[in-house]
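This part shows chain A:
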Amino acid sequence: MILASGPVIPDFGSGSSCEVSNGWFCTEWITGHWGDTLQPALLQHVELSAVAVAVGFVIASALAVAGFRKRWVDAPVGSFADFLYTIPSLALFELLVPLTGLTETTVEIALVSYTLLILYRNMVEGLRSVPDEVLESARGMGLTRLQTFVRVELPLAAPAVLAGLRITTVSTISIATVAAFVIPKGLGYPIFTAIQQNLFKTEILVAGGLAVALALAADAALVLVARLAVPWSRAR
Partner candidate 1 sequence: MPTQAAELVFDEATKQYPGRADAAVDRLSLTVPAGEICVLVGPSGGGKTTALKLVNRLIPLSSGDIRIDGVSILDQDVVQLRRSIGYVIQQVGLFPHMTVEANIGTVPRLYGRPRSWIRGRSAELLDLVGLSSDYAKRYPSQLSGGERQRVGLARALAANPPLMLMDEPFGAIDPIVRARLQDEFLRLHREVRKTVVFVTHDIDEAIKVGDRIAILREGGRLAQYDTPERILREPADEFVAQFVGADRALKALALRTLGELTLAPADGVDGVPRLPAETTLRDALAALLAAGAERGLVTDGDGRALGVVSREELLR
Partner candidate 2 sequence: MTLADAFTPGTFLDALRFIPHNTGLLLSKTGDQVELSFAALGIALVLALPLGLWLGHRHRGLTLALGVSTLGRALPSVVLIAFGITVLGVGFWNNTVALVVLAVPPILTNAYFAVDGVDRDVVEAARGMGLSETQILFRIELPLGVALVVAGIRIAAVFVIATATIAAIAGGGGLGDVIVNQPTYGLAGVLAAALCVAALAFLAALALGLVHKAVMRRQAPRT
């Protein structure tokens, strides 16, 4: 397995009875190793995901504005994003390694690629969903092109964009577990080491549970943000 030499590996030898019998939920292990295993992994995971979503958002926004304005941009950009999205995550990570090595950069490039499709498509859809009559009345009232964009088109496109952001964030958090194949970071790493350590159940359960919880928490948070930011629509 492509893993750089990793940090602490739980040592069953001097473990509690729970650890020795490989129980599902050894609280002693959790409290004992929160600081050196679980918490760093969690924070790394958050960082990896957040950076990927942020970068993806910026790139997708730029592409979306271009794709929305010029039809001939839309098809190739959409197809390329779709192409990237189809490549299985592990394969994409590996294919980037000869180019960017066993680094966080590799992971981020791959994660960003996966955010592009949904963000791009949702942003373009959101912009397209603004009714023509609304734009016309804005122009008729004397708003400039930029003002129309900022005050009318963006708010009306927001529900679709936020929906896409929500899907993307959850997916990114999920895919980031695979990063552990390349670098010893993120919640995937404790899971791998646990599998290698005679399937240490507690570590798998807790790390896995944290990953799921993180994703669901992000989802809930974004639902809340959407409801506050765009109260006039029900974002799915």
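Inclusion criterion for the candidates: all candidates are chains of the complex that A comes from, given by their letters.
In this text, a residue touches a chain if its C-beta (ideal position, glycine included) is under 8 Å from a C-beta of that chain, and two chains touch if they have at least 3 such contacts; residues count from 1.
For clarity, every value in this text was computed on a predicted model and none was experimentally measured.
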Using the definition of touch given at the top, pick which of 1 or 2 touches chain A in this complex. 2
Complex contact set, residues of chain A against candidate 2: 1-2, 83, 86-92, 94-95, 97-103, 105, 167, 170-171, 173-178, 180-181, 187-188, 191-192, 194-195, 199, 201, 204, 207-208, 211-212, 215-216, 219, 236
